[in-house]
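Worksheet: one structure, shown below.
Only one protein chain is missing; all other protein chains are in place.
Then we have chain A:
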Amino acid sequence: MKKAILPYFFVGPHLILFIVFILLPTIYGIYASFTQWNLMNEPNWVGLNNYKTILFNTESTFHVQFWNGLKNTLLFVLFSVPLLIVIPLLAAVALHHKRVKGKGVMQAILYVPGLISISAAALIWLLIFNKQLGITGNIFNSAVAWATTQPYAWIIIIVITVWGGLGGNLIIYRASLAGVAQDLYEAADIDGAGPFRKFFSITLPSINFPLIYTFVMTTAGAFNVFGQPLMMTDGGPQQSTHVLMMYIRSLAFGHGESIAGMASAMAVLLGVVILIISALQYYVMSRNAR
């Protein structure tokens, strides 16, 4: 009997936290997406109206906001995810080399930016890119107002994202590289394989699962982007970096009374997009890995 109950004590706390803080809010969020709700009164059930408006009513502000937000979010994913995979991978491989000294310090330097709050980091980077005070203006003589001119607005968003985000994946890659058997490389050396051949034929296949994991998780994280465009460009110029999470937040918790039902519907649709893309990524990558 004791043995039957004991495992639940270990799983229990996490399960309770998961139900209270994730499952129930998710279910309520989905319910809210079928309502008109201002967060104060009881939600008013409207069925699929919010979804119809967002997806098909081309006249509606919410339709325009959703598609513009989704387009900008997809652009952010396309720009940031490859860099957040490739740069940490290259850094990890470089740090894995025998002759590199001070690996711990280098890793710490790359990891620490991820611990800094996005607001503080954005202030620093905005000063760096400031036309009058910043390095870009004074040393590189850039005459551009970065935050309000495309494609520079995207560039500063991606720079701060990669700067803050590469440490997490780097540590995963370093841990996985440590697990790759050395005799494979020795055998390759005997066969006369060069560094590129070893990287593509030994390193990459050996860390297949960490790669799939980081790819899926980084993509899902990138879809939820919010802080970087809010702080760096405030969605500008002309809402060209206004991502979906910013619209969702301003609808639910912005000016005046909340429009939480519509915001929830947008959030559910974003969740569906993330789910489909993550599943596709996982399917394609794990099939190729076999």
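FYI, a contact is a pair of C-beta atoms (placed from the backbone, for glycine too) under 8 Å apart; a residue touches a chain by one contact, two chains touch by 3 or more; residues count from 1.
Simple rule for what comes next: contacts and distances are computed from a predicted model.
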Looking only at "glycine dehydrogenase (aminomethyl-transferring)", "Extracellular solute-binding protein", "3-isopropylmalate dehydratase large subunit" or "ATP synthase subunit alpha", the name UniProt gives the absent chain is "Extracellular solute-binding protein"
Specify the residue from the set A:37, A:125 or A:154 that touches the hidden chain. A:37
Filtering A:104, A:192 or A:256 for touch with the omitted chain leaves A:256
Out of A:26, A:117, A:148 or A:201, the sole contact with the unshown chain comes from A:148
Against the hidden chain, chain A presents residues 9, 35-41, 43-44, 46, 59-62, 130-133, 145-149, 236-239, 250, 253-262
